[in-house]
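Below: one structure in structure tokens.
With one protein chain removed, the remaining protein chains of the complex are shown where they sit.
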Amino acid sequence: MARITLSGLAHSYLPRPKVPQDYALKRIDHEWEDGAAYALLGPSGCGKTTLLNIISGLLRPSEGRILFGATDVTDMATAERNIAQVFQFPVVYDTMTVYENLAFPLRNRGLKGPAADARVREIARMIGMEDRLDQKARGLTADAKQKISLGRGMVREDVNAILFDEPLTVIDPHMKWELRTQLKALHRQFGHTMIYVTHDQTEALTFADKVVVMTEGEVVQIGTPAELFERPAHTFVGYFIGSPGMNLLPATVEGSRARLEGGEVALTRAYPALSGQVEIGVRPEFVRLGSEGLPVEIRRVEDVGRHKIVRAALAGRALDIVAPEGAAIPAEPRVRFEPGAVNVYADGWLVEGTPREREAA
Amino acid sequence: MTEAVAARPSVALPGLRVSRSAVVCALYILFLMLPIYWLVNMSFKTNEEILSSFTLWPAEPTLRNYAVIFTDPSWYMGYVNSIIYVVMNTVISITVALPAAYAFSRYRFLGDKHLFFWLLTNRMAPPAVFALPFFQLYSAIGLFDTHIAIALAHCLFNVPLAVWILEGFMRGVPREIDETAFIDGYSWPRFFVKIFMPLIASGIGVAAFFCFMFSWVELLLSRTLASVDAKSIAATMTRTVSASGLDWGVLAAAGVLTIIPGALVIYFVRNYIAKGFALGRV
Partner (left out) sequence: MSEKPVNHRAWFMVLPVVALVAFSAVLPLMTVVNYSVQDTFGNNQFFWAGTDWFEQILSDPRIHNAFLRQILFSGIVLIIQVPLGVYIALHMPKKGVWASVCLILMALPLLIPWNVVGTIWQIFGRVDIGLLGKTLASLGIDYNYTQNPIDAWVTIIVMDVWHWTSLVALLAYAGLRSIPDAYYQAAKIDQASRWAVFRYIELPKMKGVLLIAILLRFMDSFMIYTEPFVVTGGGPGNSTTLLSIDLVKMAIGQFDLGPAAAFSIVYFLIILLLSWVFYTVMTAEDAKEAKQ
């Protein structure tokens, strides 16, 4: 097991990339800590799979290096990297039995005998296939095959990392939850570095210690689920994570005040003069509906069980509000933003600002 | 190059790196091309050069052999006749095979499996078995030495093949498409021509390619069923060998000219070849 370092890594499928759009994966510098569980989250086509394939060695990056521990593995073949990977669609060896499939990675490394046998049986138990070990893999259903793929990914104990490329796409919803729980348990038990690619935020946020959010070939934020929720580093993160996503309102920011079309908002931090497109972002969870603050127009109220989602408009711009289930909608609705929950973005990126200790206290 | 140790070393940059794959392919293609090269080489030589000296390249390139073929009707009509019956055969085979393949791919009916198998057995019938009966049959009904006779005879093996290939492609088209079209008020013939055929266009192309190919290369039946008016180029060639003896140059030129239509057809369908061979039946 090892720490994985990406240094100046970038990849383009074109032979001579020029503009940034030519890159499927834009320059990234990052260290994946040994033994942590990461999720790589982003919409389809954002470069997640490209990054994963570079780590596993299926793809050679066009720029930069990749290190396992202190060893530069950029030019090493997949087999030498000793990595496990599970793909989006099930890959099983049709002519082998379930047992042979699971034992295959061990046999290729020359592992036989009772220890290997015990390992295979343990994995089979975990994926719930111990009673079908002697069956040929071909007549199985897609989910059973995917469970075998998962099992094959986890069967080796000495791997540097286990990579998952949207592995639960073809699995039934109830089985998804169960397998994800087992993956977590496995992670706690063996402490493998795990990188889990997904476009499903629930999956990412429940699985990972740290989530890497990507869009258009670029890593926009790496953080814990709480950080992604509270301080999205990019408007994309704010919008992509959370349901509904973060509200974004164009504003002009002067010092610690933001001026919107519908009025003014006080900020807990002070900002320098900002250029480019300036927006403030506030999550629907931190918008309070009441009789004071900025006037809004209610368009629709959706009851989703534990709370209500109020679709409102502030000076003509959409504003989502999460209100407690029993909350009444005032006749002349106004909103306040929770202090400290308002983030300022310039050209999409979060501006840190300086905390105003005195006033905040 | 660091590229050499990258994940996919052999096929990424065609031609630039000498990999084992390239060597294997090159050797095989060399093996395929050598005899053809020799034929082409000979077709540009005079008979004296062919017989008296051994040269890898024509010392005095001549077009005489080709001139003989293009000026003598008994030669060039051979090509015309071949192309006529090959095209007739392809059209007939595809036309009758389309509805049949549709029936096999969409419905179960009395004796369908047996019928399908019976059709395929005809692909296994040796032409030598049929040569004589065909001769008698077509003589009896006055079709001997006509293009249609050869075209019909070739249907013996091309129709089963066309049905088989088309059925494979049609099976890949979801039945919901048919049902939607019927609900939208399409009649069966209009649906078939306007919606279904475009969907299996590549299948039709592949089937036509195979019909063309097997009809074009066949000699025994086409020679048996024609004497003058519908005599194929293949038959013309064999008779010239026995009759005029050793006009090697003209024979080689005629051979080269029979390769050209095939080469053209392959060029046009090259992107479908791999797909066509898979036949959606794997």
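So that you can tell them apart, the chains are marked A and B in the order they are listed, and the count of residues begins at 1 in each.
As a convention for this text, contacts are C-beta pairs under 8 Å (C-beta built on N, C-alpha and C of every residue); 3 or more make two chains touch, one makes a residue touch a chain.
These numbers were taken from a predicted model, which means no experiment stands behind them.
Considering the whole complex, the hidden chain is in touch with A, B.
Contact with the omitted chain, checked across B:69, B:97 or B:200, is made by B:97. Residues touching the missing chain, restricted to chain B, are 7, 11, 14-15, 20-21, 24-25, 28-29, 31-36, 38-39, 42, 50-51, 54, 56, 92, 95-97, 99-100, 102-104, 106-110, 112, 115, 119, 121-134, 136-137, 152-153, 155-156, 159-160, 163, 175, 213, 216-220, 224, 233-234, 237-238, 241, 248, 251-252, 255, 258-259, 261-263, 265-267, 270-271, 273-279, 281-282 (touch as defined at the top).
Take chain A: the residues that touch the chain left off the picture are 53, 56-58, 77-79, 83-85, 87-89, 91, 93-96, 104-105, 108-109, 135-136, 138-139, 149, 152-153.
The working rule: only the chains that are shown with their structure count from here on.
Between chain A and chain B the centroid-to-centroid distance comes to 55 Å (mean Cα coordinates, whole Å).
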